[in-house]
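Have a look at this one.
Missing here: one protein chain of the complex. Every other protein chain is in place.
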């Protein structure tokens, strides 16, 4: 049964509330009523379109945080990575992640055949429309890839980046995802990652981190004088808009991961997830604001936006069990991590254009490790096992693939192209041809 | 029972359509089926996320209507006010508004304890998940605060503004909200404000008006020569986007305020509310366009956008009873009010950066007073009582708090900082560092 293990891992939730009798949908193979079937499917559809819209959120966030001379390119990378991710999940990812994993390390290599009348007819017992589940899972893949594009912006070439997206969304994500959500070995050990702090966000974060190291920093970011030169983004209202869109999308990301809405117990869980998700983002924003005020004597907008995202990532592994107060604190720690790690990665000369490694990887690890604090069914040892196993797998496969690209087709534009801007160099256009310096370079080191 | 009075006030609606038998959900304490329970909760969740997204709408609207040198600051104010509002509603607001008001003037001072398994289990009889209701109420609080930020933009300091938001969302809004929606004295008198023309929008408007008077106008807005200098916003497509996002969010704002979706009568009411809400915005846009064409010989985009918002505010007190034609006219009057009051406030030297006082306060009063025209259960006298009582309460408490801030930590940046722009002065950054004049000042009087 698809994602049965995810359900099993969190099936205990259903007993949190004594309100409703056992939800038949949660049983996975029991009969459901037609109304439950519809509501379970609607859960995937509505929450799925919210997650799909996160692609726009990442695009706006990254468009706002890069320089104007690289803005069109980051737009193109985002719409194409979403497209590639969707195609790859169809071509190979879905069955690799969900088909016959059975406690192992991967599923089957075959295109998804779900859009087939006979296959569908046989899936009524699953309690939801197979296509609605496929839609919901597909939009998650794209999110993992979205994390990568921001970190590597302003110097990576388009096609090698897309080649990596093919690898990440077609192979890496489905395999590590199968370990938990596909019912693989981590699921059997009781690993708890409700909506993907590790499976989605840390995965994107490890891919971004290895890419940033192998690709190197942007010219001028770390001067010959040993100083770090901040490179401000060109359009902060767009970055703010992107953050709000991501915040909105996260209700779908976490809420929909309840995987069912056909019982009172499910809808209570979803509602609790909504308010915890929101409160964690609130914690992330406020913690980052206070931290930057105290440390830098000025509140930093970019850090506050990244704090919101870190708060959201932090709660994603377990949005269903904390109280509102605990959710606030979990998110606040995420916001603090951003304020600590963004300057730290700078000191390490790892150039992360949008702070995604801090927000998605560091907060993702924190969120995953925090689950046992409020969830008695999770253990720190198992959480650490999952974090490490997935980290090692994703970091090593990503590094190998980045290196392979580097020494074959090449990863990086030339210094001249980087100074000129990727928009002119790679696309032959400008994002804002009439505004100010337009495509001209501001920072050249 | 939470919000029982809001339901009671509009319970008569259920009889508007003879289609369905009495909706058990509306009875408040009767048993509901599990399907009704789910659908009632889904109403809060879906419409709640639409209202949450209005925070992005306000951010874009205000980002577009301020000068570029103050844009990053208005972005930060918006994401932080949403965060503060959510935290305050958790810390004190919810129970102050809804717990044990019983015909009185306020509820209890205690943090919300709803995220507690026992409390939840006891709330099945309410007919919806307690957390879904909390989510929906929480996003309304933020809306009231959002109204304030736009009016006071470009000269108020960040932390004093947030201190006011703490006061508004933690104390003022919950207390006046308790009078009607919490089942307080206005509810017992039959005050009718379906989704908050007065409780949300006028409340924000009064807070903005008192703030604008006490804070004073932007430098250069009202010249020594006695002339009014228009200060154009820096990014009108963002303002347009913000208006569309608000329009979208308003389907949640008004539609969700039906508070139930578990019966045919409820969904008919919600559908009627959707089309009336849309038609009122249409009326606001078209009226503002025609008015500005006739008066100024040119259609004004800003006025048309503000007209849309005024149309939406106007219908908010009673979106459930008018015909489509009446909804159009109610909204059109809102649009006309904007074209009258925006220049009038200028003449009174009250500097409202985004026209929020006209759109939210004046149209909010109009909308509340217009309810009895199409709703036989409402009376002009009671509506006037509510408008006045809430106006006096919010205006006086807000004024006192603004004055207290002014004479303690101070409200306003220095003239030098104002000329430099709040982004550089308060945040040490620029919203658009590469574009044109960037953070430089355009208007200095």
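Lettered A and B in written order, each chain numbered from 1.
In this text, a residue touches a chain if its C-beta (ideal position, glycine included) is under 8 Å from a C-beta of that chain, and two chains touch if they have at least 3 such contacts.
Nothing here was measured: the structure is a model prediction, and the numbers come from that model.
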Which of A:92, A:129 or A:186 touches the missing chain? It is A:129
Out of A:48, A:256 or A:391, point to the residue that touches the absent chain in the complete complex. A:48
Only one of B:48, B:127 or B:262 touches the unshown chain, namely B:262
Contact partner of the left-out chain, one of B:77, B:155, B:221 or B:272: B:272
Subunit A, residues in touch with the chain not shown (by the definition above): 34-35, 37-38, 41-42, 44-46, 48-49, 52-53, 55-56, 59-60, 63-64, 71-73, 75-76, 78-80, 82-84, 86-87, 90, 111-112, 115-117, 120-121, 124, 129-132, 134-135, 138, 158, 235, 238, 241, 426-436, 438
Spell out the interface residues on subunit B facing the chain that's missing from view. 16-20, 35, 39, 46, 50, 67-68, 232, 234-237, 240-241, 243-245, 247-248, 251, 255, 261-264, 266-268, 270-272, 274-276, 278-279, 281-282, 285-286, 289, 296, 298-302, 304-305, 308, 323-325, 328, 432, 435-437, 442
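As a convention for this text, only the chains that are shown with their structure count from here on.
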Determine the centre-to-centre distance between subunit A and subunit B, using the mean Cα coordinates as centres, and give it in whole Å. 32
